[in-house]
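Note that one protein chain is taken out, while the other chains of the complex remain in position.
Our next item is chain A:
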Amino acid sequence: MTPRVVFPNKLLPYLLVAPQLAITLIFFYWPASQALQQSLQREDPFGLKSQFVGLANFRKVLADPNYINALQVTVIFSVATAFVAMAVALLLAVQADKVVRGKGFYRTLMIWPYAVAPAIAGMLWLFLFSPSIGTFAVLMRNLGIAWDPLLNGNQAMALVVAAASWKQISYNFLFFVAGLQAIPKSLIEAAAIDGARETKRFWTIVFPLLAPTTFFLLVINTTYAFFDTFGIIHAVTGGGPGKATETLVYKVYNDGFVNLVLGDSAAQSVILMVIVIALTAVQFRYVERKVHYG
């Protein structure tokens, strides 16, 4: 690459990056380093002095059955949400790829939920399925299903997964449509001439060629389920019943703000940071690969 043509100013560039840098330092690096520091300390109950305890907080957190439970809940929740959101979106995108008329119409109707806040998405589903005022809850009771997400952990989980994936379908749909459009039609036609049926064409040609999109969405959906769904859980179940829907992020919030166990909360934050870094690294490896192979 030839060196870029640039402006010769010396001071100006510093002024230009200053605002972004200041905000980044004050609200990102400073708190993050605080979290790191706190995770290695333990505070006395009055918050008067704190002492260095090494990795004790981490050991305590990782040995805590509640934390292990939150980890399990998060994994189940994320896998279920990512799978449902992506499977439904892929099915709809494949159908949308087939129709000629009304494509724009379907897309417009499909993208709404993207604009709905996760917390509100949760509430919408709660309105439908709440035992006291939900229309569907009544219908299910009439069918003889004992439906009460406020008491039954599995049902609560099903409800938050439904709300979380509902919100994410539109996003995945847009990406799958873009991904499908990028697949050369000649490949599919060649397979059709060779006698491959539609189902076979999909699984042997379309789906493998869609892998980059699918993988990208997998990372995005996992990140979404891990971090952006706090609102859904907080609004719908509050982590309950019991701790059946308490995810890792919800637990950080709960321990830090409700139970005020600072060291534990900080150690959990640091563990979450490690998870984000891993997810981001995976994402970038993928991006790099894509640049190489076009």
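To be clear about the criterion, a residue touches a chain if its C-beta (ideal position, glycine included) is under 8 Å from a C-beta of that chain, and two chains touch if they have at least 3 such contacts; residues count from 1.
Following the convention adopted for this analysis, contacts and distances are computed from a predicted model.
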Looking only at "sn-glycerol-3-phosphate transport system permease protein UgpE", "Aldehyde dehydrogenase family protein", "ABC transporter ATP-binding protein" or "RNA polymerase sigma factor", the name UniProt gives the absent chain is "sn-glycerol-3-phosphate transport system permease protein UgpE"
Out of A:68, A:145, A:211 or A:276, which touches the unshown chain?
A:276
Check each of A:110, A:180, A:225 or A:244 against the chain that is not shown and name the one that touches it.
A:110
Among A:92, A:159 or A:225, which one is in touch with the chain left out?
A:92
Contacts of chain A with the absent chain, listed as residue ranges
2, 4-7, 9-10, 12-14, 16-17, 19-21, 23-32, 34-35, 38, 88, 91-92, 95-96, 98-99, 102, 106-121, 123-128, 130, 132-135, 137-139, 150, 166, 169-171, 174-175, 178, 185, 188-189, 192, 198, 216, 220, 227, 230-231, 234-235, 249, 252-253, 256-257, 262, 265-266, 269, 272-273, 276-277, 280
